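One structure below.
What you see is the complex with one protein chain gone and the rest in place.
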Amino acid sequence: MIAVLGLQLSNPGAWVFLAFAAVTVASALMVAVSRNIVYSAFSLLLTFFGVAGLYVFLDADFLAAAQLLVYIGGILVLILFGIMLTNKIRDIHVSNDTTNPILGAVVAAGIFLVLAYVSLRCDWQVEDRPPAATAHEIGRAFMGRYLLPFEASSVLLLGALIGAAYLARRSEKKEGA
Amino acid sequence: MIASLEWFLLIGAFLFATGVYTILTRKNAVSVLMGVELVLNAANINLIAFSRFIKPVSSIGPQSVALPMEPVAASGIYGAPWIQGQVFAAFVIVLAAAEAAVALGIILGIYRGLGDVNVDETVRLKG
Amino acid sequence: MHLLDFIHQLLPFTRDWADWFVYVLMVFFFAFAILNTLVAPLTGISTYIERRLAGRAQYRWGPNRVGFRSLLSALPLTRGLTKLADVQPIKFIGSKIPGGLLQFAADGLKLFTKEDIIPSGADSFLFRLAPYVVMAGSFAAFAVFPVSFWCSATNLNIGIFYVIGISSLVVPGVLMSGWASANKWALYGGMRAASQIVSYEIPVAISLMTVVMLTGSMNMNDIVASQLSGYGIEKAGLLGWNVFRYGGLLVVPFVVYFIGGCAEVNRTPFDLPEAESELVAGYHTEYSGFRWSFFFMAEYANMFAVGAIATTMFLGGPLPPYPAAFTEGLPMLARFGEGFFWFFVKSYFFVLVMIHMRWTLPRYRIDQLMHLCWKVLIPIALLWFVIMCGVKMWRMEQNLPKHPAAAAAGAHR
Partner (left out) sequence: MRYDYVGVLVFLVLAVGFILAGMTAQRIVSRLLRTWRPSASKLSPYECGEEPVGGTYVRYNIRFYVIALIFIVFDVEIVLLFPWARVFQELYPFYRSVLFWDMVIFIGILAFGLAYVWAKGDLEWVKTFRKHLSPAEKVARSPQKKEAA
């Protein structure tokens, strides 16, 4: 049995996992380096989708669907709207300039290496657990210990709603309808 | 389990690094926001992976407070201990949405004020 | 019943194979069957029905009479054979084919053989990619529909939430096609479609959440099972369906859901993204031939999906209107067929309603559209959610024993 870092390649699920991991990693890289901002945004779609797939591998099915709903159906659409609203007509094709790519790459690589070193060298106390349904456990946690954060998040959302609406209204006024 | 914890941590670390790279190098404010989303996703992967793999040290229910329905607390109405990471990830999603809404509102304001969304040139606070 | 058990019962020799292999194979067949018996032919049947209805509604009789000759003339190769259609025996056979039926075949042939144009200004990669995203988003929702009694391709715990989540893939797909087309109307149509779909997602999700709250489960099979009984009757038939339970209070979320669902699939009266008088054909203006037909298929699949969700959540899914006890003795395959029949009939009823609506109602203006969503449907859906929570609370209060410790011992599963 071939096993790479605990990944049993005789198991067909492992290949599906590798495919999702590859999609996530490749599209995240594309977000970072693409010269076209719209390509960056649509790569972000693949990243979010791949991450949702990884959540399923982690038995977090509710959060996987939430990821699709909020990130792809909400944040990504908002980002796309933002791109199409704020970019000038002439530079839509090559519009994603970078500054100091080498310095940035060095910093990013350093961060990655440190994190990778820590995660590979640390002796994690891993527990083997059978997969279980998560949605009602999340609900119980919301109503139990996390009741205050649950209610506070509605206040946060209210703030975000009022703030975003205010900012948009201000700039709309400036534009002159 | 198909993949071990290290796999998810490595993917998370990679997403985090690409996110940081995007934030550091991009000029366009919307691109910077995309980098932030990558970082938040990396954090979420880590939270959920730890929640899935690591043995929880403390139970989720209040142990010190005696509630009138104490026998019930043991039966799991507070949610299983291993769910904590996922609950945190859910709050991260909430936070990400709120952050994206406000950030894009601000970007729109910058665009209206300066006619551009280049973060290098946004040096004035007054639009 | 899990699909795997069903397969083992149906084909006993598969019991010895590795379970995952059987499972993948069978789900593959199941999905293939759904794709080929529901999505693709439904598009054809719906086109046929829609054309006939449209012809009647508009006194435009052409599509009702098209026959053999036009089919032959659809292809360059067979065009020379059109003279053959006038030869007496062939003409006789041709005239026996019901009117308009061959229009559908001619349409299919035309789409299949049409020149595939990608405009020179278009972003060719995203232009090709967009149909995949849209199709994946609308087709993957079919995975959890209970097409018969306790039989769906996969039995997900988060069933309905998964449907809401995966169908949001459609939105970036639509934006992608609009942007990649490099056409003003396509881009504008994509924008309109995206903002319309996301806006109407909220009332739809809230009204579906009402049902989840009443049932206490997101699993679509559980939701169907909960509709077996109602008003204290086991196997109540029609009375157990969610719209008829709770004194008919759920009619309001049902109507909100259906209006929102119509808006989400961009059908008239909510077809602003493809309003032909304003925006040529919306986000798929530049698509032609077979590539265009995938958008078309996705639209009809979405229409059926809206009907299927309405059926499952509010109208008992595959449950028949008569008490289920009537047919319990039947062999398993007959039971499967019965469930599928009721599921299909109820779901397709909604598709027919949507087709009729298209030829009955005028189009909304975009400000009216947003007004309807944000100022009418969302407040009603939220209010009704709270009301139904109150109703549920009142009913649970009546069924509870008075002592909390006893409640804990009795109610916990």
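Each chain gets a letter, A, B and C, in the order it is written, and its residues are counted from 1.
Basically, a contact is a pair of C-beta atoms (placed from the backbone, for glycine too) under 8 Å apart; a residue touches a chain by one contact, two chains touch by 3 or more.
What you see is a predicted model; the values in this text were computed from it and never measured.
Peer 1: If the full complex is used, which shown chains touch the chain that is missing here?
Peer 2: Contacts of the unshown chain, counting the full complex: A, B, C.
Peer 1: Among C:Phe112, C:Phe125 or C:Phe341, which residue is in touch with the absent chain?
Peer 2: In the complete complex, the chain left out is touched by residue C:Phe112.
Peer 1: Looking at the whole complex, which of C:Phe161, C:Tyr257, C:Phe270 or C:Phe343 touches the chain that is not displayed?
Peer 2: C:Phe161
Peer 1: Can you say which of C:Ser167, C:Thr285 or C:Thr312 touches the chain missing from this structure?
Peer 2: C:Thr285
Peer 1: Please output the residues of chain B touching the missing chain, sorted low to high.
Peer 2: Its contact residues with the unshown chain are 2, 69, 72, 77, 90, 93-94, 97-98, 100-101, 104-105, 108.
Peer 1: Touching residues of chain C against the unshown chain: what are they?
Peer 2: 3, 20, 23-24, 27-28, 30-32, 35, 75-77, 112-121, 131-132, 135-136, 139-140, 142-143, 153-157, 161-162, 164, 166, 181-185, 187-188, 191-192, 194-195, 198-199, 201-202, 205-206, 209-210, 212-218, 280, 285-286, 289-291, 294, 366-367, 370-371, 374-375, 378-379, 382, 385-386, 389-390, 392-393, 396-397, 400, 404, 407-408, 410-413
Peer 1: Touching the absent chain: which residues on chain A qualify?
Peer 2: 13, 16, 56-57, 59, 61-62, 66, 69-70, 73-75, 77-78, 81-82, 84-85, 87, 89-90, 92, 131-133, 135-136, 138-140, 142-143, 147, 150-151, 153-155, 157-158, 160-162, 164-165, 168-169, 171-173, 175-177
Heads up, the rule we're going with is that only the chains that are shown with their structure count from here on.
Peer 1: Could you compare the number of C-beta pairs in contact for A-C with that for A-B and name the larger?
Peer 2: When the contacts at A-C and A-B are counted, A-B has more.
Peer 1: Distance-wise, how many Å sit between the C-alpha centres of chain A and chain C, to the nearest whole number?
Peer 2: Taking the mean C-alpha position of each chain, the two centres sit 29 Å apart.
Peer 1: Would you pick out the residues of chain B that each touch at least 2 other chains?
Peer 2: Residues 77.
Peer 1: Touching residues of chain B toward chain A in the complex: what are they?
Peer 2: Chain B reaches chain A through residues 1-22, 24-31, 33-35, 37-38, 41, 44-45, 48-49, 51-55, 60-62, 76-80, 82-84, 86-87, 89-91, 93-102, 104-109, 111-113, 117-118, 120, 127.
Peer 1: What residues on chain C touch chain A, complex-wise?
Peer 2: Contacts found on chain C: 20, 123, 126, 129, 133, 156-158, 161-162, 164-166, 168-169, 171-172, 175-176, 179, 187, 191, 194, 198, 201, 218.
Peer 1: State the interface residues of chain A toward chain C in the complex, per the touch definition above.
Peer 2: 12, 38-39, 42, 45, 49, 61-62, 64-69, 72-74, 76-77, 80-81, 84, 133, 135
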